[in-house]
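Every protein chain but one is kept in place in this view of the complex.
Our next item is chain A:
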């Protein structure tokens, strides 16, 4: 299914901590990231994609557009989604993650704002966040294209062009070319990634030095 990226504005992370941030010893274990969509109307959310960086648990709250005059409320749509099975070890720490509409607890029909709540209970990590955040909405269902008039209503040919001596008949040539094209399409469709096996490129064994890049 097609999807379209929605331009979003990611606000800076806010750490939630009990007590004074400057004087207390420990590092914050909860971060909040606000995501707004300034230039887009309320849309239906399809997918959220990001790269994890040492976040253990993720909760998402969403504020949706309501038709009545009541102010929009924050609703939790994802609760404590586990990104790292063991918060003290590296498993899942730098993985790419996609979250889809069907995994959410509530309907995501008219999204105004998102709030991501990141939790990392382990004191071993110096920092944690999510990177490369991207939001997607449903793409258009089918491409609507209009055909030019001459394609949909071809003009009938009244007289056939005079045959030039020595050249084969155009209709036979065109049918053979069509068959050849069909063959090449078949071969292209069954393209595999297996190597053919030839690797002796001319002169490839006259090496002097290995490169570092």
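To be clear about the criterion, a residue touches a chain if its C-beta (ideal position, glycine included) is under 8 Å from a C-beta of that chain, and two chains touch if they have at least 3 such contacts; residues count from 1.
Convention: contacts and distances are computed from a predicted model.
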Absent chain [UniProt protein name; select from "Trifunctional enzyme subunit alpha, mitochondrial", "TBC1 domain family member 19", "Cytosolic Fe-S cluster assembly factor NUBP1" or "Small ribosomal subunit protein uS7m"]: "TBC1 domain family member 19"
Touching the absent chain when the full complex is considered, from A:33, A:60 or A:93: A:93
Among A:18, A:124, A:167 or A:186, residue touching the chain not depicted: A:124
Interface residues of chain A (partner: the chain not displayed): 49, 51, 53-54, 86, 88-91, 93-98, 100, 102-103, 123-128, 132, 190, 192-195, 197, 199-201, 203-213
